[in-house]
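Missing here is one protein chain; the remaining ones are kept as they sit in the complex.
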Amino acid sequence: MKYILMMNGTKAHFAEYAKWSKQDIEANVAFMRGFSKQLKDEGVFVATEGLGWPDQAKLVRAGKDNVPITDGVFPESKEFLAGYWIVDVESPEQAYQIAARASGAPGPGGVRGNMPIEVRQVLSGHSDLGL
Amino acid sequence: MKYILMMNTMKAGCEGFSGWEKKDVQAHIAYMIGMAKDLGKSGELVSAEGLTFPDQAKLVRAGKDGMPITDGVFPESKEFLAGYWVVDVATPERAYAIAARGSAAPGPGGAPLNMPIEVRPLMSGPPPVNP
Partner (left out) sequence: MTTRPLEPAIEHLLRELTPQVLGSVVRRFRDFAAAEDAVQEASLAAATQWPRDGLPENPRAWLTQVAFRRVTDHIRSESARRRRESEAAFEMEQVAPAAAAASESDEDDTLILLFMCCHPALTPASAIALTLRAVGGLTTAEIAHAFLVPEATMAQRISRAKQSIKDSDIPFQLPTSGERSQRLRAVLHVLYLIFNEGYTSSAGPQLRRADLSVEAVRLTRIVQQRQPNDTEVAGLLALMLLTDARRLARTGEGGELIPLAQQDRTLWDRQQIAEGVALLSATLPKGAVGPYQLQAAIAAVHDEAATAEATDWPQILALYNLLKGMSDNPMVALNRAIAEAMVHGATKGLELLDALKDDPRIAEHHRVDAVRAHLLELAGDENGAVKHYQAAAGKTGSLPERNYLLAQAARLSSKLPATNRKGSV
């Protein structure tokens, strides 16, 4: 079963992160890298991506004559996806345990965090025999 | 350059299809399948996934002992990711054009839905300290 584990943040969250000390950011990045490596070693890793910052986000709609309508205006309260992991596990509980580990990424001062990780099941292209 | 094209939804899943005729549901699904197929053929598709509906979403934090603390409570105004495409394209304009195609997916009566598709670049390295 595949699950997506998502880190979300408002523009304010991103701005805060940008103010962390170089050490704290490096520690956080090192944690993320190490975490992805652990998932690979455990045989559950499917994918991970970090997303560009909210100021680079665009909202696109279909316009007339196939010309896309693009703007970059979002509500202040909007939560932006910062990054995600996709894991292939054998139960939802296993996904939650992995999410809890991601949640513990270190923050300012190297203090272990507990940021909320949104966990969703990824739909499979497969259907069961049902026996 | 890799981009993620995200379909967000405010509604809890099924309500979004409420009131549609069966042929409209099928046309919408066929459109999405066709789009993914074409992007596969052009070599631009990296991945495309649908997620289970938001009422199944969980928010997970690290508890004090590292055990996951899980709840399903999200703010009323939260937007949920319904699905996404990750594309690898030569220009941002191409990413917007693909997003516009997704946005034009048909709804009730076959009319284009004009859903807003959030487009974000994917990072190939760690986040910059001062974006």
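All chains are identified by letter, namely A and B, in their written order; residue positions are counted from 1 within each chain.
Keep in mind that, in the parts below, a residue touches a chain if its C-beta (ideal position, glycine included) is under 8 Å from a C-beta of that chain, and two chains touch if they have at least 3 such contacts.
Since we're looking at a predicted model, the values are computed, not measured.
Chemist: Of the residues A:F31, A:F45 or A:Y96, which one touches the chain left out of the display?
Modeler: Considering the complete complex, A:F45 is the one touching the chain left out.
Chemist: Given that one chain is not shown, which residue among B:G63, B:P92 or B:G107 touches it?
Modeler: Answering carefully, the residue with contact to the hidden chain is B:G107.
Chemist: Which one, B:L59, B:A82 or B:V119, makes contact with the chain that was left out?
Modeler: B:A82
Chemist: Which residues does subunit B use to touch the chain missing from this display?
Modeler: Within subunit B, the residues touching the omitted chain are 7, 9, 11-14, 16-22, 24-26, 28-30, 33, 37, 40, 50, 52-53, 55-56, 82, 105, 107-108, 113, 115.
Chemist: Given the full complex, what residues of subunit A touch the hidden partner chain?
Modeler: Residues of subunit A in contact with the hidden chain: 1-2, 40-47, 88, 90, 121, 123-131.
Here is the rule we go by: only the chains that are shown with their structure count from here on.
Chemist: Can you name the residues of subunit A that touch subunit B in the complex?
Modeler: Where subunit A meets subunit B, its residues are 4-6, 14, 17-18, 22, 25, 29, 32-33, 47, 49-53, 55-63, 66-70, 77-81, 86, 92, 96-97, 99-101, 103-104, 112-123.
Chemist: Applying the document's contact rule, which stretches of subunit B touch subunit A when the two form their complex?
Modeler: The contact residues of subunit B facing subunit A are 2, 4-6, 47, 49-52, 54, 56-63, 66-70, 77-79, 81, 86, 92, 96-97, 99-101, 103-104, 112, 114-123, 126-127, 129-131.
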